[in-house]
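Left out: one protein chain. Kept in place: all the others.
In order of appearance the chains are A and B, and numbering begins at 1 in each one.
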Amino acid sequence: MTIREIAEWLGGDIVGSTLEGQPEINRVAKIEEAIPGSLTFLANPKYEKYLGTTNATAVLVSRKLDLNKIKGRDSVVLICVDDPYVAFLHVLKRLTPSIDPFFPGIHATAVVSSKAALGKNVSIGAYAVIGENAIVGSNTKIGEGCIIGMQSKIGADCILYPNVVVYHQCILGNNDILHSGVVIGSDGFGFAPKPDGTYEKIPQLGIVVIEDDVEIGANTTVDRAVMGDTHIHRGVKIDNLVQIAHNVVIGEDTVIAAQTGISGSTKIGKHCMIGGQVGLTGHIEIADSTIIMAQSGVHDNIKEPGKSYLGTPVDEARKAQRAYIAIKMLPDMLREFTSLKKKVDDLEQRLAGKQ
Amino acid sequence: MTIREIAEWLGGDIVGSTLEGQPEINRVAKIEEAIPGSLTFLANPKYEKYLGTTNATAVLVSRKLDLNKIKGRDSVVLICVDDPYVAFLHVLKRLTPSIDPFFPGIHATAVVSSKAALGKNVSIGAYAVIGENAIVGSNTKIGEGCIIGMQSKIGADCILYPNVVVYHQCILGNNDILHSGVVIGSDGFGFAPKPDGTYEKIPQLGIVVIEDDVEIGANTTVDRAVMGDTHIHRGVKIDNLVQIAHNVVIGEDTVIAAQTGISGSTKIGKHCMIGGQVGLTGHIEIADSTIIMAQSGVHDNIKEPGKSYLGTPVDEARKAQRAYIAIKMLPDMLREFTSLKKKVDDLEQRLAGKQ
Partner (left out) sequence: MTIREIAEWLGGDIVGSTLEGQPEINRVAKIEEAIPGSLTFLANPKYEKYLGTTNATAVLVSRKLDLNKIKGRDSVVLICVDDPYVAFLHVLKRLTPSIDPFFPGIHATAVVSSKAALGKNVSIGAYAVIGENAIVGSNTKIGEGCIIGMQSKIGADCILYPNVVVYHQCILGNNDILHSGVVIGSDGFGFAPKPDGTYEKIPQLGIVVIEDDVEIGANTTVDRAVMGDTHIHRGVKIDNLVQIAHNVVIGEDTVIAAQTGISGSTKIGKHCMIGGQVGLTGHIEIADSTIIMAQSGVHDNIKEPGKSYLGTPVDEARKAQRAYIAIKMLPDMLREFTSLKKKVDDLEQRLAGKQ
């Protein structure tokens, strides 16, 4: 595609070049690695420094970028768009030959129960197992080695990468993506202490319900409920190695980064953003649109929606950041404190001496 | 069952109702979600507020509950028991139709070495592999896609959910439960630095021994020992995504919540409770009945049994909580400190001026 074609396709405006010769774009690249013929983008201000040196032929930039910042360079064309990163991704996807890693149809070695119901056009890989009375919706792709337990239901247009396990009776919606190693429906961690100091297992008789448009990262675990369901609402995006305990509820369009753990029965609101390695204690509620920064620990309800939190236990982010700064000043302050105490004692004595 | 039948079966006492008409219970539910005909329970004081509004027909409550707290309601029957949650679970289990998700017998596609020894009444799922000279005890259920390495031994009455891997030579006791994605016996993380800055792998020649009545959550990893064994004693309960390094020893009836990591050669005592996302450094010993709260970091031995710890590095919980509170007050204190210093300087000058 020529730069002009790309700009038109994206609804962008070309600046900074006469465009004589209609340069061709045949690849995309990061701004610091681009070679002539590449399209790149500028989204993060950190990378503005590369605008003056990039070898890219064209750069997607934000309409909000102050063009005065950029020294005139005839060798690079700017295309102004609303969101340069998203625009870039569209071009990237268009230029990248697509690959479908799933087996076309049902592999001869897949074990599909005669009592299972498969929709149209499903893909089921080698050594996958579809249990008794399980349902798989149309166009769903199930990778090699996936185990779909009995009476479970996978909706339409889902993608399960190899070696996903869905325990019995769990329910997935449509258009869900589960990456390799995901476990859905394992027993929640529940034990009742007995008088002799041992534990009795509490039966985990509920299920997991995952609504539409959910993506779950590799090796993440979602436990089944004690009773009722562990519930992941529409549009939730969960990264790798996350732990979702029994009876947790996660609201629509909430995103959760890697290695975060959510304890039993906690309810997360809609449109929240939870960073990596966050821990949330059990039986609490988090208001909608809450932001919890990485490595934080949340011990209590968060009732007011739309705020940012940080720390262990969390505090509002601005307060917590002040506390972090204060901690760094603390050792010096302790030393000064000791000398101040001495000074005051001294003053007291001098004042006493005067009397 | 009628309420009277349930109360008798549980050894509970009915209060707060004349019980005319012998109401029937046909379902169980959470107190805030119950509909008429439901049995529910009240264990956590947080939920007492629902006692006045629940639509449940009967509520299991503790004998210790102050009944004066409850406004008289003829529509709800209370059944007083010693432990309402455990009592509730017994009813829940009785009312829930049970499901056995394991294949009855040995699936035709399971690869069982001719040199393996299987007990009576074992269940081995599709595409499971039982290696050379491995032993599987009676009544043990091995899910689809599980790989049991050569010379390993699984006791009787165990449950291994799909896609568990047990490396060669590892030993499980009786009545163990391993959830999907668990890896037992992977190499410990051991490398010796070489003079050229690269690392030489230290052979991990030991095994993992797991005693009876142990449950291990989904995607948890237990590394084999350098030599000797990584040892998990009877009754230990481990949640999802936990890391147990080589040569770790975990004492009887200790419970470990999700995403906790225990470094090499550390010994945890009996009856400990370790919260989620805790990290323990290597080569330390933790006394019996120690409680370590979530997200803590333990860097040293804990010698006195039965205490609670919190923080990074941990301190006794009460002290650590005081420190957390103090940290929140720190920014204000720093500001006050600056003005106090000024005040003292001022006093000094005034006093000097007087002399």
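Observations
By definition in this document, a contact is a pair of C-beta atoms (placed from the backbone, for glycine too) under 8 Å apart; a residue touches a chain by one contact, two chains touch by 3 or more.
Quick caveat, the model's predicted, so the values are computed rather than measured.
Screening B:L10, B:L241 or B:L310 for touch with the missing chain picks out B:L241. One chain is missing from the display, and on chain A it is touched by residues 28-30, 33, 44, 46, 83, 85-86, 89, 92-93, 96, 99, 101, 107, 109, 125-127, 143-145, 161-163, 177, 179-181, 213, 215, 217-219, 235, 237, 239-241, 253, 255, 257-259, 271, 276-277, 294-295, 324, 327-328, 330-331, 333-334, 337, 340-341, 344, 347-348, 351, 354. Counting the whole complex, the residues of chain B in touch with the unshown chain are 109, 111, 127, 129, 131, 145, 147, 149-151, 163, 165, 167-169, 181, 183, 186-187, 189, 191-192, 197-203, 205, 219, 221, 223, 226-228, 241, 243, 245, 259, 261, 263, 277, 279, 281, 283, 297, 312-313, 315, 319, 322-323, 325-327, 329-330, 333, 336-337, 340, 343-344, 347, 350-351, 354.
Assume only the chains that are shown with their structure count from here on.
Centre to centre, using the average C-alpha position, chain A and chain B are separated by 25 Å.
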